[in-house]
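Left out: one protein chain. Kept in place: all the others.
Think of it as A, B and C in the order they're written, each chain with its own count starting at 1.
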Amino acid sequence: MRIPLSITDNIQEWLVSMMSESAASYVAMIIVALIYLGIFAIAGLFLVLIERRVAAWFQLRIGPNRVGFQGLLQTMADALKLVSKELTGTDRADKFLYNLAPYFVIISALMALGVMPFTKEFQAFDINIGIFFLIAISSIGVIGILLGGWASNNKFALIGAMRSGVQTISYELSVGLSLLTMILLTGSLQLSEIVEVQKGGWLIVQGHIPAIIAFMIYMIAGTAETNRAPFDMVEAESELGAGFHTEYSGMKFAYFFLAEFINMFLIAAIAATVFFGAWLSPFGITESIPWLGVFWFLAKTLVLVFLMMWFRWTFPRLRVDQLLTLEWKYLLPINLVNIVIMAFIVWQKLIIQI
Amino acid sequence: MTNETLQELLGSWFPNPEASVASEPVEVTEGEDAIEAKEPINPSLLEFTEEGSQFLNVLVKPENLHQLMSKLKTTAETSFDYLFCLSGVDWGTDLGIVYHLESTKHRHSIVVKVKTEDRENPTFDSVCDIWRTADFHEREVFDFFGIKFNNHPNLKRLFLTDEWDGFPLRKDYVDEINMVVK
Amino acid sequence: MGYFSNIFNGIKTLLTGMSITGKYFLNSRKGAITQQYPDNRETLKMFDRFRGEVIMPHDENNEHACTGCQKCEIACPNGTIEIIWDRGIDEETGKKKKKIDQFVYHLSMCTMCGLCIDVCPTDAIEWGQNFENSVYDRTALTRVLNEPESKVRAGIED
């Protein structure tokens, strides 16, 4: 199996010069995994910081600005504090599941990062079912939440977990269908190919009206997938205290917290890849400098992350039945019609090509 | 309705049987027209006073309390539908309740008082089937004065713990540790 | 058609809300209402009438205006003020006169109602604007307001 267009190749070639091929491929995988783990643990922390600063600016506050320059080290300090904290738990909790849950959540979040095309070269794992893999992985996280809520032996946590289950099962459909709409345009699930297609214009431009509708649906459903406000039924601090992670403390809580932010990054990154051409620069202005792709990718992703933060700090929370109404009565029918429209457009070649 | 007409009307609801020994015993549950026709000048079981208060005060016997209250609420001329204050009072020898009523239709007010000398086991009829707000207020009175209410759906301590000894707002309550007496 | 107008109206109201928060986001530099407290200590000035604590002003001769009439002690609802007084001999008239030994003020019990200052006939006590009252030991909140060796200003009668 050859994995094209990926940094694993480069590392593997370098390793093969030192050891046998099979050993080299394993070592390469571990090295790449460690690099990703390191980068995204830190990136997650910075996302938390960004969220806090952005929230503060929406709310007439300043936000954390004491630890390090402009509070840059604040979340590091918080993480250190969380690591050093005592891990508490409830009596008669299902200890094994209780301990397992945070790892489920964080691992599923980190796994999805593997296929993200940061640039043409910087992509760990470019499988031909990339989008499918992403959708599949991103819904594993909910199992962790369900486990955590159920195993905590706390009624608030249980309600939160059940809500999470309901929510994810519903909104998965919309995430999948809205991405499917775009796949009609690309004809491939492989992320590198999806990016390649967009050299003739970002998909949101190519697909115009149905693509914009699909993007809106994707952002709504994606926000719901990450359990963020206005869809934070799972936590809903004014209703459930802290929801499914009520009984978690210390590092286990930090895993949940970090996973939420990495998930948010992921949802935004998928949107950036599928709708906004991943690492492609607008109008190809920096095409000659390939490593700037990372910049463009992150810029697009962060803009979308900011959009999600804007949602969170503006809107009230929906009620749990309204959440389902929104999905089943609005998003899903519109989505299905949208796919038909998109198919028609692709069939009739009404695509806008630059 | 002015206080005088109120007094007249209310008095006619509860004629004093001793004042009309000659006449037949009157069923209090009968329509008011019948009673008025029989004994218009009958002194009442209720005691009225306006002294030292801005409202008309009615003192009613515990056994007539519930009947008077439901009449006050349902009769069209009075229609006291708003029980805005229910306070327990310890008058030294008596324990009692003061009901402040207002009519949202006629905008007149009345104060109904009920007293009992039984300090061991004071009991009145509950009015929470007439005004639902009485539910909480009666629980508060029970909590602080130890006055019990018949037919109350959920009569238990509201503010204090169930183990609390005594009834703090009674005048004879002593708590040497927590109470600072000046 | 109500279905679609619902959607459009809904989205419109959501965007209106976002425009409000967005406006504040863009003006966040000058709009911040945060008081960076320990840093702004220099510029933080309380209003003249602010009730921080009860103080007894002394003049340059270490004299105050308290005659020890105990009106404040009676007026206080919480027993915050305790006046330990004594009888001394007035130097001018030679008569016996009440004077305070210690004006004890329990800040920990004070509710800042201001009744003591309101009743004081000689304006001997006033409001201080200090608001940083936290201490490590509770006994530090019990203060003696009159300075040691201080005495009543001449001519103050209750």
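One rule holds for everything that comes next: a residue touches a chain if its C-beta (ideal position, glycine included) is under 8 Å from a C-beta of that chain, and two chains touch if they have at least 3 such contacts.
Here is the rule we use: contacts and distances are computed from a predicted model.
UniProt records the chain missing from this view under the protein name "NADH-quinone oxidoreductase subunit D", selected from "Sarcosine oxidase subunit alpha", "NADH-quinone oxidoreductase subunit D", "Formate dehydrogenase major subunit" or "HprK-related kinase A". Every shown chain touched by the omitted chain in the complete complex is listed here: A, B, C. Which of A:A41, A:L60 or A:I212 touches the hidden chain is settled by the complete complex: it is A:L60.
Take chain A: the residues that touch the chain left off the picture are 55, 58-61, 155-156, 159, 229-230, 232, 236-241, 313-322.
Summarising the interface, chain B meets the missing chain with residues 51-55, 57, 81-85, 87, 89-90, 98, 100, 104, 107, 111, 131-133, 135-137, 140, 144, 158-161, 168-169, 179-182.
Touching residues on chain C toward the chain that is not drawn are 9-10, 13-14, 16-17, 19-21, 24, 33, 46-47, 49-51, 71, 75, 77, 111-115, 118-119, 127.
Basically, only the chains that are shown with their structure count from here on.
If each chain is drawn as a node and touching chains are joined, the picture fits none of the line, ring, star or complete shapes.
Centroids of chain A and chain B (each the mean of its C-alpha atoms) stand 66 Å apart. For this pair, chain B with chain C, the centres built from the Cα atoms lie 46 Å apart.
Centre to centre, using the average C-alpha position, chain A and chain C are separated by 52 Å.
Multi-chain contact residues of chain C (touching two or more other chains): none found. Listed in rising order, the residues of chain A touching chain C in the complex are 54, 56-62, 310-311, 313-315, 330. Residues 7, 14, 17-18, 20-22, 24-25, 28, 31-34, 36 of chain C touch chain A in their complex.
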